[in-house]
Structures are given as structure tokens and as C-alpha cells.
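Note that one protein chain is taken out, while the other chains of the complex remain in position.
After this line comes chain A, so read on.
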Amino acid sequence: MLFDALFLQLGYNATLVAVGATLLGAASGITGTFLFLRKRALVSDAVSHATLPGICVAFLILVGLGGEGRNLAALLVGSAVSAGIGLWCMNWLTRNTRLAEDAAIGAVLSVFFGFGVVLLTVIQTLGSGRQAGLEGFLLGSTAGMLYSDALVIAGGGAAVLVMILLARRPMTLVAFDPEYAAARGLSVSRIDMLMMALVMAVTVVGLKVVGLILIVALLIIPPVTARFWTERADQVVILSGILGAVAAYLGAALSASAPNLPTGPIIVLMSFALFALSLLVAPNRGVLAAVLRHRRFQRRVHLRQGLLALAQAQTIYEPLTLRLLARAGLVRADGVATRAGRARAAKALRDERRWEILRRDQAQEAAAALYDGLREIETVLTPDQIAEIDGKIVPAREAH
């Protein structure tokens, strides 16, 4: 069953959902990257929650005009309008009051969502059957997805991607260094507004598939995941789009493979799985890599300290140090230095003296700045320079 789903063999609706979700995943992953780089991830959560009253009001207007109330395009326009009002409220609150952005986000998110839920309840009392489908906007509902719905996603997603292609440089510049961007004559507020408009577009387009509560996950998890794998903003953007598409495709296929599996939440879980995997195994930024790096560094420190202790005939009490020295064949089981251990210890002490002289030399300031107690002096100085320093060690000792 899952195999069939993965290869789009589960019929018309499942295929439609899978294609639509994949496009949405790519568009939201790419758009979300700029939000993430600008450190305004949570704004998108407020924007998405602020769509609910708009959906309900649009529905009420349609019904009031004697219509059917389930015209998707009209509902999406309504959601965009109220998301826009929510965004404007947030900007106004942060700019004209002493409220910080997080407080403004919390206020707008909860008030708009609360108002939306009240309207939803009112609509439910209106009459039979008419409200059907509106709750679907909360968590997404793909059961009755139409070809036109997929077209809306494809069209909206394509428009968003074109805008991002045009605005990627200014948006990256503003995300990294807004002051410098302003000094170059860019309007930071306008570029931020464009970014939020794109986020709004993705949110509105994605309401049908994942719903307004979970759309934030599609915007934020892919870029955070992509960040684990690369140090370049342009690569984060592309990788985030790919990760978003993969998660959405897998999620849609999985939810189609069994009855009653909700598409949106499954997509979010897939996205989280990719995130968890990256968190663990990514090179450099991953948790495992960090632990290994720390352990390796700790071993170097212990070995160095152990060698210096040996050279000065001090007793080593630290069990880890002794174990590391023994494993390297530098001390015997009873803690006495081997021949190799004595040689290495003497070298460690001599290097320490060399560093001391180097650090006193004003002319060698740049090299001396590299001293951290671990660095081998040969990586900083040429053999000739070391010989020159050694020349200075001996007379200093004779003077004693």
C-alpha cells in the first residue's frame, strides 16, 4: 500500500494531494528560509492564526449573498485580508507601543484565533450542512481536494518562487545586516513587508492541505533542518525547498496509504523526522559531531597536561589522564613514564619554554596570539625560527 502511494498508484485524489503537497512543501521551505534568516519565524504563526476570522467572515458574506459559502477562492481572499490586518496590527504594536515583538505576536495570534473560533461556532448554529469544510482549514483536509485546488497551490507557489528569485539578494542582505542595507539605500521596511507578503501567500495557499495551525511547521522546520548541513545562505534556501518537498511528498503518500491518517500532521511529522536525523548526524553542527569534537578536544587537553606533569615529575591523579597516557604507550600501568613518554614529556616542556619566549617577543605578536596551550609550535614557526628561540633558552638558564 505504502509502495503504491509512493509511486502515485493510489488513484486520482491521492495523486493530486501528493503533487499539491510537494509543491507546497517546496514553496514554503524556500519562503520560510528568509523568515528564519531574518529571525522572525514566529511572526508566521501569528499570520496563519489570523487567517481564521477572514475565512469565517468570507463564508458569512457568501451565505448572506445567498451563495453556497464554499467557494475556495473567496475564502482564501478572506483569509488573506484578515492575515494582512493581523500583520498590520503586529507592526503597529511593535512600532508605536512599548510592547516587544513577542508580546505583539502573542496578542495578535490569540485574539484573532479566538475571534475566528467564535465565528466558527456561530456558523455552526446557522443551519444544516452549510458549515461543512470550514473546520478543515484548522488542520487541513485533503479528502475532497479538487484539481482546481492543486492548480491554486501550483500557481501560488510559482508566483512566490518568481518573487523570491527577484528579491533574494536584498532579502538576504537585510536578514544579515539591516543597517548596512539601509545605508545602501534599500528600504528595509519594504523588503520586510514583501517577505511577510510572500509568507502570507504561502500560508493562504497551504490552508487546504495542512491547515492554519500547522503551516508554521512547513515554513520553519525545513530551513532549520537545512541549516545543519550548510554554511551558505543560498544553499540553505535550495536545500530547505528540497527538504520541504520531500517531507510533504512522503507525508502525503503515507497518509494516503491507510484510511483516516490526516495529511497535514503526517507531513509535519515527516518534516520533524528529517530534522531529528539532521540534528543527530549532521557534520559540524550536529549533536553527535559536537560530542565527538568535545571528547577529542578533552583528550588532547588531558594528554598535554599529563605530559607536562610527567616532565616536571608531578604525580598524576586524574584517572582519565593516566588512562590516555597508558593507551598511547607513554606510561606503564604503574604510572611510571616509558622511554617514549619521557621523550614526549621533555618535548612538551621544551615547547612550553619556547612559547614563553615567543610570547615575550613584540615582533612575533601575530604568532604569539595563536598560543592556546595545545598548538604545536612547529605549526607556527619555521625550524630556523625555533632554532633561534632555542638559542635564547640556554643562556637564560645559565644565568640562574
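In the analysis below, contacts are C-beta pairs under 8 Å (C-beta built on N, C-alpha and C of every residue); 3 or more make two chains touch, one makes a residue touch a chain; residues count from 1.
Keep this in mind: contacts and distances are computed from a predicted model.
Of "High-affinity zinc uptake system ATP-binding protein ZnuC", "Anti-sigma factor antagonist", "ABC transporter permease" or "NADH-quinone oxidoreductase subunit I", only "High-affinity zinc uptake system ATP-binding protein ZnuC" is the UniProt protein name of the chain excluded from the display. Checked against the full complex, the candidates A:102, A:135 or A:177 give a single residue touching the omitted chain, namely A:177.
If you put the hidden chain back, the residue from A:100, A:126 or A:369 that touches it is A:369. On the side of chain A, touch with the chain left out of the figure occurs at residues 37, 39, 165-167, 169-170, 173, 175-177, 179-180, 182-185, 227, 230-233, 235-236, 365-366, 369.
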